[in-house]
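Just below is one structure, and these are the notes that go with it.
For this depiction, one protein chain was excluded, whereas all remaining protein chains were kept in their positions.
Order of writing sets the chain letters: A and B. Residues in each chain are counted from 1.
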Amino acid sequence: MSTIKHRLTPLERSERRLGFAMLAPAFLLLAAVVVYPIADLIRASFTFLHLAQPWMGNPFVGFDNYAKALGDERFLEAVWHTVLYVIVTVPGAVVVGLGLALLANKPFTIKWPVRLGLLLPWALPLVFSGLIFRWFFEYNQGIANAILRGLGFAPLNWLTDPTLAFLTICLAIIWKASSFVALVLLAGLQTIPKSYYEAAEVDGASAWQQFREITLPMLRPAIFVALIFRTITAIQTFDIPYAMTNGGPGNATETLAMYIHKTTVDFLDIGYGSALAVLMFIVSAVITSGYLRYTRRDPGRH
Amino acid sequence: MAAIGIENLVKAYGATPVIHGVSLAVRDGEFAVLVGPSGCGKSTLLRMIAGLESVTGGEIRIGDRLVNDLPPRERDIAMVFQDYALYPHKSVAENIGFGLKMRGADAATIDRKVQEAAQILQIGHLLGRKPGQLSGGQRQRVAMGRAIVREPKVFLFDEPLSNLDAHLRAEMRAEIKKVHQRFGTTIIYVTHDQVEAMTLADRIAILRGGHLEQFDTPDTIYRRPVSTFVAGFVGSPAMNFIAATAAPDGAGVRLPGGVDLAAPEPLRQRIAGVAGKAVTMGLRPEHIGLHAGGGPAVPGRVLLVEPLGAETLALVRIGDVEATGRFSPESGLRPGADIALGLQLDRAHVFDPDTGRTLTAPA
Partner (left out) sequence: MEHGLLRRSMATFGLAAALTLGGATLAAAQTTLRIFTGGQQRPDVMRQIVDVYMKNNPNVKVDVEVGGATSEQQQQYLNTVLASKDSALDLVLIDVIRPAQWSAAQWAEPLDTYLGAEKDAVMARYLPAYRAANIVGGKVIALPYFADAQFLYYRKDLLEKYGLQPPKTWDELKAAAQKIMAGENNPNLRGFETAGAPIEGTVCTYLVPMWGAGEDLTKDGKLNLAGDAAKKPFALWADLKAANVTPPNLAEIPTDRIRQNFQAGNLIFAMTWGYVWNRAQNDADSTVKGKVGVVPLPGFTADKQATCIGGWQVAVSAFSKNKAEAAKLARFLSSPDVSKMQAVLASHLPVFPAVYEDKDVLAANPWFAQALPVVQAARSRPVTPRYTEVSEIIRTNMNAFLAGTKAADAALADMNGRLGAIFR
């Protein structure tokens, strides 16, 4: 970027005015649908607002809601569960997605079955995926237990044992999310010139060496994009555990987003729920900016 | 170092053949250039030698080994790609040393050989940079460095200079030539540029539509082209082709527009077998000039003048024929001027107008 400042010519100034004018509608729309709701959310988070107790009004309570959150064991548990989902499903989805992308990038003569298999989980609504996996792991009717019984093993409480429930939810999330990751990575793979592999082939690189020395480093920007998106959606994990266990057993699989939903939509405690949502927003923003800083520092991106 | 033997090589994609049984013997240490217009199969042929394309039929030998089914890494070759195929995330040194590293060389050896190669190619100061920070010519040197550092039996070049501007191209041609002279490694070099072919090659293979037209030294190719295709492909400006008729008595040729020219002895021999028939006569521009005694003067009119400094090219009309001639810059040609031309008909080529094959080439 140039640091030299120069005076704008009248033409440049008028172009700039036109530019602002053309951006204005988009700005206004953004303000209406993003800025205003966020501002109102932040405002509500500093008030008491419980729709089941309208007689209490909407008084300003300072940081009370935030203080309450830090002492709320269930909130801390939900945060911890969310962190676990991020730790397991983000790398999980990236690894599986990378495998799928590599498979889809193979020069099969008929590409559509692979690509359809890639797109289907992505095209399926989240709740659907959750329901499918719930049917899969149900104690009596589920396929997983049918297989176990068929092999002569005792059926497992997939959805009511906290560890198994966590793992089955992770599996569902990874299945669902890896196709998105695969699509992003497939786009990245297709930008790598074929000659890189041919040169490596001539130079004597094995398939694994080609993957490690060319594919992986060349995919880094795409992997970063996938990681950022996946992390942000993992922080907001809601639909799949909601459909599979509804947070159960107890609240062993409850995520932050589910707790916020419960607090606001079920309990109608809008004030406290807003504070929780603001906290989640801050966590997302911090992680995203961390990623962005890391990618910007990365010199291999030229 | 190794000779390369290609026998009856065929390549087909499905039912579509692109190489129709090409045979070519490249000698050990030879600089062979494959040249031809795009789509002639020259790159496919090179990639088959490299092992990047499968062989449909025929044989490829490198040295004594039949390599038809060997993967590229076992053919002991190095290749420079048109887009250089430099890894953007690796430094210049890492790019050059890549092949050695992949083959398990130790770090000290890699470093030493990379330094040597960099010195030869004068890119020692660039070793720490990334390809994105290099100019086109520097990238080209790095790509060559990656090839030479491996000390393979054969270098393959796939249009390596086509992304450079004219000035750099000349410089890099010299560089490649130096590398060849230094290492003496067999080189197969693909280009569509006849100047590159002429300047670099020990022998040139001219391909057309998947067939080999002629494989010979640049001089022979230039002086004794086997067909109008080869004759027209080599030389700039291109050879003039004139639809003429051999006189029934075999003593001369008649040009369109009724210009009769007496044939000197060598030409007379060439047209002896086609007396009275139509022929395609080929005359290079340097054999058309101002009349300076010797043969008969032929009247012509100047249509276009292109002064190039060292020489002046002019399009002239002789009867109904338009042809390019090469003139001295002092000849003072003006468009529209009528001049007396001297044609060196003893250097004229005669081709069969139907097949384009030469009848007999000038010595």
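Quick note on the criterion: a contact is a pair of C-beta atoms (placed from the backbone, for glycine too) under 8 Å apart; a residue touches a chain by one contact, two chains touch by 3 or more.
Just so it is clear, the structure is predicted and the values come from calculations on it, not from any experiment.
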Among shown chains, those touching the left-out chain: A
Options A:41, A:252 or A:283, residue touching the unrepresented chain: A:252
Given A:44, A:61, A:78 or A:159, the one touching the chain that is not displayed: A:159
Residue touching the undisplayed chain, where the options are A:108, A:139, A:153 or A:294: A:139
Touching residues (missing chain, whole complex) on chain A: 50-55, 138-140, 155, 157, 159-162, 246-252, 262, 265-269
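Here is the rule we use: only the chains that are shown with their structure count from here on.
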Residues of chain A touching chain B in the complex: 193, 195-196, 198-206, 209, 213-214, 217-218, 220, 299-300, 302
Complex interface listing, chain B residues touching chain A: 50-52, 71-73, 77-79, 81-83, 85, 87-90, 98-99, 102-103, 130, 132-133, 146, 150
